Every structure is written in C-alpha cells, then in structure tokens.
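In this view, the complex is presented without one of its protein chains, the others remaining in place.
Chain lettering (A and B) follows the sequence in which the chains are written, and residue indices restart at 1 in each chain.
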Amino acid sequence: MRSDIPLFPPNASTMAVHVDHFYLFMWAVTFVFSIGIAVALVYFAVAYRRRHRDERPGEIHGSLLLELVWSIIPLLLTVVMFVWSTWLFFAQARVPDDAIRVNVVGKRWMWKLQHMTGHREINELHVPVGKPVHLVLTSEDVIHSFFVPAFRMKKDAVPGRYNETWFTATQPGRYHLFCAEYCGTEHSRMIGSVHVMESAEFQQWLAGGPAPVSPVALGRKLFTERMCVTCHYGDSGARGPALNGLPGSKVALLGGGSAVADDTYLRESILTPAAKVVAGYQPVMPTYAGQLGEEDVAALIAFIKSLPPLAGDAASRKASDLRSN
Amino acid sequence: MATTVTTPITQERMPKEHYLNADYGVRSWLLTIDHKRIAILYLVSISIMFALGGIYATAIRLELLTPAGDLFTSENYNKMFTAHGVIMVFFFLIPAVPATLGNFLIPLMLGAKDLAFPRINLLSWYLYIVGGLITLAALFLGGLDTGWTFYTPYSTAFSNSNVILAGLGIFVAGFSSILTGFNFIVTIHKMRAPGMTWFRMPLFVWAHYATSLIQILGTPVVAVTILLVAVERAFDFGFFDPARGGDPILFQHLFWFYSHPAVYIMILPSMGVISELVTCFSRKKVFGYSFIAMSSLAIAVISFLVWAHHMFVTGLSVYAAMIFSALSFLVAIPSAIKVFNWTATLFRGSVSWQTPMLYAFGFIGLFTIGGLTGLFLASVGLDIHVTDTYFIVAHFHYVMVGGVIMGYLGGLHFWWPKITGRLYPEWWARVSAVLVFVGFNLTFFPQFILGYLGMPRRYHYYVEEFQVLNVLSSAGASVLAVGYVIPLFYLGWSMRYGKIAAPNPWPATGLEWQTPSPPPTENFPVTPEVTEEVYDYPNLRLPKETVLV
Partner (left out) sequence: MSSHSAALRHHFANPEQQKEASVLGMWVFIAQEILFFGGLFATYLVYRTSYPHAFADAAGHLDWKLGAFNTVVLIGSSFTMAMAVHSAAHGKSRAIVGWLLGTILLGSVFLGVKVVEYGDKFEHHLVPGRHFQYAAHHEANLAADPGLAQHAQLYYSLYFGMTGLHALHMIIGIPILGWIARRASRGEFGPHYDSPVEITGLYWHFVDIVWIFLFPLLYLIGAH
C-alpha cells in the first residue's frame, strides 16, 4: 500500500524528520480527540436513545469542574504544540554560518538560480549532500513561493525584498521543486528539481560546462561600468563611504540611528540610496532603480563582500569615519 | 406508516392565514418588509449561488482526475477555481445561515414582530442581488483569474481579467453583510420580549450576535482594501507596487484582517444551529449554556488577532510569527469548549436520530477534525511545509463544508416545518445526510495526504504520483454531489405533498415554536411575556398529537 499511495514525501533534509515527528504527534492528538468525541457521541446516542414519546430526562445544566478540565487540558496541549512547533521554526529560521549561498529569482514562470561560483541554473538546483545551503529569494514580478516538499521547506519570493531560508540535504536524489504561490496562467508548470549529489559528483558538476562568470567578477565589472567607483574609491575624502569591510558591520546614519549592513541594507542602498545615508556624508548618491536587475544587484553585493579590508592609515581613517557621530 | 417514538407531530390543516399566503404576486415579494419573506428571498438566491459554485467545483474535480490539464486550458482552469472560491465565500458561506435562518428566526426567537429595521433588511437583500449580478457578470464575461484572495501585485498589475468589476460586486455584497449584522445587533439589544434576559436567549441568537459584531467591524476593512486594489488598477497609483515604494505584503495584512474573522462569520451561526439541534434532540437543556454563549463572544474577539497566520512564509519577523501562532492556538479553545458541551448534552438525555440530529453529529465530528487540523496550521514549523498546499484546502473544506454546510442543512431541516408548514420525508432526508457525510470524507480526507505530500493548491497540472489520491477525491465528490441534489427534490416535493406540521412538531422549546406553522405575518398578535428559563424541557408541554391518516 505504501508504494501505491504514499503518505509522506521523501525524507531528504535535516529538518524533514523533525517536521514529520511533529506532524505525527498532531495527527495522534487529532485522532484521539475526534475518535473520542465520535465514540462518546455514538455511545450516548445509543445508550440514551429515546424509548417513549413522552420521555423527559432529568435536568443537568453544567459542571464548572468539567468546564475547567476541558478548557485547561486542551490549553496545556496547545502550549506543548506551540513550544514544540516554535522550536522547529527557530531551527528553520536560523541560517547556519557555513552555508553555501544560492540566489534565487522567481519570474513568471521560471526559477532562476545562481551559485556564488557563478553557475546559473533554470528550474534546477544542484547541491552537495550534507552541506547547509542558504537561499536568498526575490521575484522580478509577482509573488512566487519556492517549495521543496522533500525538505519540508517553503518561502515566498516577494518582489522588492529579499527573503531567506536554508536547508541541509541528507540524501542524494532528485526532488520536486514547485512554485507554491499562485502567479498566473502557468503557475502549475513553474516546477523543477533539486538534485542532491555526493560531494565528488557535485565537484564534477561544477567543473563541467563552460567556465561561468562568478557573481563577484560580474559585480566588479558593474562597479566600474556603473561609475560606483567614482565615489566609493576607498579614500576618506571620497564622496561615498568606503565599502571594504562594510558587510555585516554597524553603520551610523545621518540624522541619528544606525543600521546593520546586511544584504537588505546593501540592496536598499543601491536602489533607494537616500533611505539611509551614512553619517558624515551628503545624500548625493543617485538611485540605480530601473537600471539594475535583481541578479546585477546580487552580483554587486557579492563583489562588495569580496573586498578586503583596507590596510594602514586608510583603514583607521575609514574606521573613525564610521565611529563618528 | 406507523408512528414511531420520534415521528413529528402533524395536524389536519394548514393555518388559514400565514406569511406565505398573506399576499400574492411578485410585488408582494419584491417589496416585502416581512423578515420571513426576506429570508425566503435569500434562501432562493443563495441556493442558486450554491449550485453555481458547485458546478465550478465539479469542473475542477473532473479536470483533476488526470495529471495533465486536458479538459480546460490553464487560463480557464484558473478562472474556474477563482469563480468557485468567490461565489462560495462571498455569496454562499457568509450569508447562508444568517440571511436565511437568522433573518427568519431571530425575531421569532425573541418574541418580536420583526427585526429593528425591516426596510434595511430588504435593502440588504437587494445589495446582495446587485453585488451578485455584478460579480457574476465579471465571472462570466471574461472571467477573473486572481483566486478569491486577489493577491497583489498579480491582481493590480499583471492579471488581464475582470478584477475591478468583480471587486465592485464583492464591495456591494459586503454592505449587504454589514447591514444584516447591524440589524441583528440592534434587534437583539432592543427588541427582546419582556422577561427575556440575555441569559434566557437561545444560543442561536448568541451566535448571531457574535457573528454580527464581526460583520460590522471586519467587512468595512476588506471593502476599503478592494477599493484600493481597484483604484490602483484603474489609475496606476502604486500602493502595492514595489518598484514605486509600495508594499505587496501590505495588501495581505489588510485583506486577511477581514478574511480571517470572516471564517468565523461563516462558522459561528452554524454553531448556533448545532446548539439548538443538540438540545432539542436530546430533549434537555444544553450542557454549559453560559460557557457556549461566552465562547461565541470570545471567538469573535480573538478572531481579529490572528490574521497573519496566513502569512507565515511571506517573510514576517520571527517575533510576529510567534505572537500570531500563540493567538491562533488560543482561538481554538472556545471552539473546543463548545464541542465538549454539545457532546455532554447527550449524556442521560432522550436522544432522537432524526435528520437534523444526524447533521449535528456530522458537524461535531467533522468540525472537530477540521478545527484540530487548524492547529497544524497554527504551528509555524509545520505550516511552512503545508501552507499553500492541498492540506489547507482540506482543512478549510472540513470546517466550511463539514461544518458550516452541515449546520445549515441541519437547521434547514429542523425549521422546515416552521418555514413551510410541511414535514420533509424523513427517510430520504436521512439517506442524503449519510451520503453527504460519506461523500464529504471521501472527497476531502485524501487532500490532507496530498497536501503533506507536497501538491500545491491552485494547480492545473500536477505530477504523476498525486493521481491516485486525486481520483479518490473526485470519486468522493460525485457521492457528495448526489447527497446535495437529493434534498432539492424532496424539499420541493414536501412543499406541496408533505405532511402538514403542527405548530411544534418535534417538539422543542423556544418562542418560535409557540407560533403556528407557518407563522402569521406579524409573528405574535400579542407580545409574549417570558417567565421560563431557556431550554426548559422538563416543563415543555407535549400536546396530544393528531396524525394525518
């Protein structure tokens, strides 16, 4: 029967078995209560079936004790469910530090994926087994949702923002990838596969095919072509702050306040630069909205992350720039 | 046929004058201000809408028999599931119990001659009709393909379908719902008969009071949200366009702020029906009356605080997700309290297995499963996997169909003698109830499994391995369809040939049963004075019956 009517998708990620255990627990609770209620109903309906037309049962109006019992016990059960499922959720939300990053862009009606090595894929994702993979998702048009049932993983790809999720695959194999947010005519054909491979095989896959342009290289090219370097050339007198060592650091903002320079901040600074201006600088950076697609922005971010910290005087000047105000 | 222990009481002749024969002609119906006639107008309209929604459902289940999209183009399939959702949600489930049974019974149950604002009641029906016609025009002349949820930016900037027209229709229908709620609140506060305190009101009325609170506070928000979508589409404003600083997720917050409480607009009235059925067919006062009454209010309040559990994978902050998760667990508790109290009511009762009680049993069982699977969805860690899949589809059909519709059918059968003066044929009715229960489970239980396996919702094509379960589901749907069609025939038949019902055929407590079947237009020639407690079965007078030979 299992082979004809499967009950579970393949168990192919570190989270999958935990989600399945919780799921089984929930069905157990559901069965206990629904069968319990059903049995009680049937038993009462039979045992107390009306026997005379004029039958008049005695009065029983209620019982405070029972009300408390059957309020508190379910409440405690829901607390257990809440704690367990929130623990699961935290695990799903916390991306491991050593994860390989893959950028994902949803577009009607395909998935465009890019590894940090530069490899691009459409509707397919090749990953090595046993290594955490960090997905950063966005969309070029409407809301899509990146869903891999075998990993028990899903996250919306929303235009105008980055969403993140991660997984560690545990079993080599080929697994379904579905779009799970209705996006128009071909929504049900916006599907693909995740290929989980043994390490050696994955290296082989990376090496095969034409030498890809890494996002870092593309980002370097864009940084020059789009004139970013004319302001952000790393000197403390420059019109724009130096970007070396910026990613992940805390930035003091013009007008007070601060921000952490994560990917969302970097993307926002490219597309709507005046939203947060660094303290000590003028709000003169032009916006690149409409000139750069999502993949270009991701490439620039990858390039910025690749910049080595500045050496010597320049470094300390940059550091004091950031510390001022 | 021999009289059994439970055969309803009949009489020889219909009352001479009642609300149905008080006046004849189309004008007397279309310009009526009698709440009972307005209830009948609604009954006919929502039945037509249900049939339409059901036809779309049939088309969907037929298409899903095979993995390939071979019956319809994807574009048409998308329009069909949208039509199914829009019709069923806005034009069937929301008004079904309140606008038919609620309108008919609330004045009767309270000892009043009519609702507080009879002309506004008629207006609400006209708004329903106008909204319905506009929406149907949108659905038939070109179609709508956004899903009933209208997510942006698809609905505002990408869909090539009748978004604005459909939005307008739903906007108008929303005011129908608001006016019904408004009328009920004022009636319940101000028009109870002397001696009818709040805690002597039937639980059906309590349920409608809680429902009305949600109707007036939630519906205006979705009305304005639909307006924003229409205006964005028409004038390209950019409210929800990320390229211009808009936020598509803002739409989801505004939309679900209403649409989650909306599901309680659908279920609470049916729960009110169940309270009445369980008490009459156990012939004793419902167990825990005040707990059931208060739980309706609790559900109404908490329902406004849980909306973002529809948005767990959109990129909400971890803390927001936790808060909405905790509140979503909380909202289940009052419903659980009701289920336990209904079950306890049968204990040491005098239980009859007539059709309305069969529907009540079905409701309790199916709503328990549906409600508990809701807890799966309140659990963020699990919701991430099952959201946007057939698990969700199964969950909401269990509560909407296994819950709301079973309650509606049970109530329709229970009060049929009061509404029409006739008894429906009991045997056929029981057969339908069983067919509905069996067909329903066959249709929707496989969908839980499909969802966990990973079949996303709103999919025209699906992968091979999902076929067996889809075929099972479609087979179940055919049984369910038969179960729904049979009552059309016997209920219609009964209006002409059914046995004539006594004023109180079951018998049951409640002021509505103190009037003739069917009641006269003014309900009570003399306003009753209430001196007994509610559901006072020990003191219920059981008149000697006359059986029509």
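Criterion: contacts are C-beta pairs under 8 Å (C-beta built on N, C-alpha and C of every residue); 3 or more make two chains touch, one makes a residue touch a chain.
The structure presented is a predicted model; accordingly, all values stated were derived computationally and were not measured.
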Residue among A:Ala40, A:Met116 or A:Ala289 touching the omitted chain: A:Ala289
Full-complex contact with the absent chain, from B:Ile9, B:Met109 or B:Ile185: B:Ile185
Residue of B:Leu250, B:Met322 or B:Val463 in touch with the missing chain, whole complex considered: B:Leu250
Residues of chain B in contact with the chain not shown: 107, 112-118, 178, 182, 185-187, 189-191, 216-221, 223-225, 227-228, 231, 235-239, 244-247, 250, 254, 522, 527
Missing-partner contacts on chain A, residue numbers: 272-275, 283-284, 286-287, 289
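Definition applied: only the chains that are shown with their structure count from here on.
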Interchain centroid distance [CA atoms averaged], chain A/chain B, Å: 37
Of chain B, residues touching chain A in the complex: 5-6, 69, 74-75, 78, 145-147, 151, 153-154, 157-159, 242-243, 245, 247-249, 282-285, 287-291, 313-315, 318, 321-322, 325-326, 329-330, 332-333, 336-337, 339-341, 343-344, 346-353, 357, 361, 364-365, 368-369, 372-373, 375-376, 378-382, 384-385, 387-389, 449, 452-454, 456-463, 465, 468-469, 537-538, 540, 542
Complex contact set, residues of chain A against chain B: 4-9, 18-19, 22-23, 26, 29-30, 33-34, 37-38, 40-41, 44-45, 48-63, 66-67, 70-71, 74-75, 78-79, 81-82, 84-93, 108, 141-143, 145, 147, 149-150, 152-156, 158-161, 163, 176, 178-189, 191, 272, 289-290
